[in-house]
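Here it is: the structure, laid out below.
One chain of protein is taken out of this complex; the other chains stay put.
So, chain A:
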Amino acid sequence: MSAAPVAAASALRKPLHWALLGLGAALALLLSVALGIAIGETALSPSLVLQVLANKLFGANYAIDPISQGIVWNYRLPRALVAASCGAGLAVAGVILQSMLRNALAEPYLLGISAGASTGAVLVSVVGIGAGAISMTVGAFFGALCAFALVALLAHAAGSGGLRNGGQIVLAGIAGSQLFNALTSLIITKSGSAEQARGIMFWLLGSLSGVRWPDTVLTACIAITGLLLCLLHTRALDAFTFGSESAAALGVPVRRVQLVLLLVAALMTAVMVSIVGAIGFVGLVIPHAARMLVGVRHRRLVPASAMMGAIFLIAADVLSRTLIRGQVLPIGVITALVGAPVFACILLRSQRRQR
């Protein structure tokens, strides 16, 4: 058989292929949310969960005790939705940073944004900056922005193109991370309370236990806005993969796009980290995994990363609640513990295929 008919057939099949893939991903996301609601510290039967959802979404009138109803509707559903938004947001931020900086290692956690957020949160909680008027969340937000600004400035000052030089900013990010982690440790050590250190550690490694509906609205809005902005710039992101000079040659308004996309990545990370704490690994692993699945074109990579990030973080949250009975693990521990081996597997398998 000649090659031409096969290529034609696969081209014909392609739209269907992508539609099926999208549908499958949407189903997987729905299933993850369902699992996120159904699994928790206390056992609630699936029928009860369904009844609560029917009551709340479709105005059904099942008699359910208000505590069970509250657990499903006010604790677990917002938690699953926030996990999805944060997973999507962090993954998309990873895609942006990896493309803009042309560095496979670029991700919010590594660039010091998460470390900055932690320092901000700790400053509010331990040192009492803001005197109760601002919350840990607000502190984390400003900490993240400060860290990103500092890392960007440092990379820029280091010369030879600043932001355009991916290697420089990753090095600056490592320095920034170390600096902010040291500051956080300093503050915690100075406060010297086991209880406080524990409270902060939980925060540093991420936790979704305090998440409620207002957080859901905020994180979902940020994630969707970030995703849309990113989707508007997929062509530019493709161009940036070959460097900003090539992007400029292709007619991309380099400065403007750089500013918009880096701001999007910084804001998304700052908001997500301020709500759920420092969750590493998502921004690094998910874009790579998504690339192996859908290729390097950002038109597919961006939505695929968002979807996979969402599913990954819901799954990580469910695992954090169930891995050790009677104890909730920080979600950052799970993303690293589960993410690293999974990433290694994907890496090895893709290597073998290439051979």
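By definition in this document, a contact is a pair of C-beta atoms (placed from the backbone, for glycine too) under 8 Å apart; a residue touches a chain by one contact, two chains touch by 3 or more; residues count from 1.
One rule holds in what follows: contacts and distances are computed from a predicted model.
Peer 1: One chain of this complex is not shown here; going by its UniProt record, which of these names is it: "Cytochrome c oxidase subunit 1", "NADH-quinone oxidoreductase subunit K", "Acyl-CoA dehydrogenase" or "ABC transporter substrate-binding protein"?
Peer 2: In UniProt, the chain that is not shown appears as "ABC transporter substrate-binding protein".
Peer 1: Of the residues A:V126, A:V302 or A:V318, I need the one that contacts the missing chain.
Peer 2: Within the whole complex, the residue contacting the unshown chain is A:V126.
Peer 1: Hey, which of A:K14, A:R212 or A:R349 is the one touching the hidden chain?
Peer 2: That would be A:R212, which touches the missing chain.
Peer 1: For the chain left out of this view, which of A:A25, A:A38, A:I71 or A:V252 touches it?
Peer 2: Touching the chain that is not displayed is residue A:I71.
Peer 1: If I consider the whole complex, including the chain that's not displayed, which of A:M136, A:V170, A:A278 or A:I334 touches that chain?
Peer 2: Checking the options A:M136, A:V170, A:A278 or A:I334, the one contacting the hidden chain is A:M136.
Peer 1: For chain A, which positions touch the chain that isn't shown here?
Peer 2: Counting over the whole complex, chain A touches the hidden chain at residues 40-42, 65-68, 70-71, 73-76, 125-126, 128, 132, 135-136, 191-196, 198-200, 202-203, 207, 209-212, 326-328.
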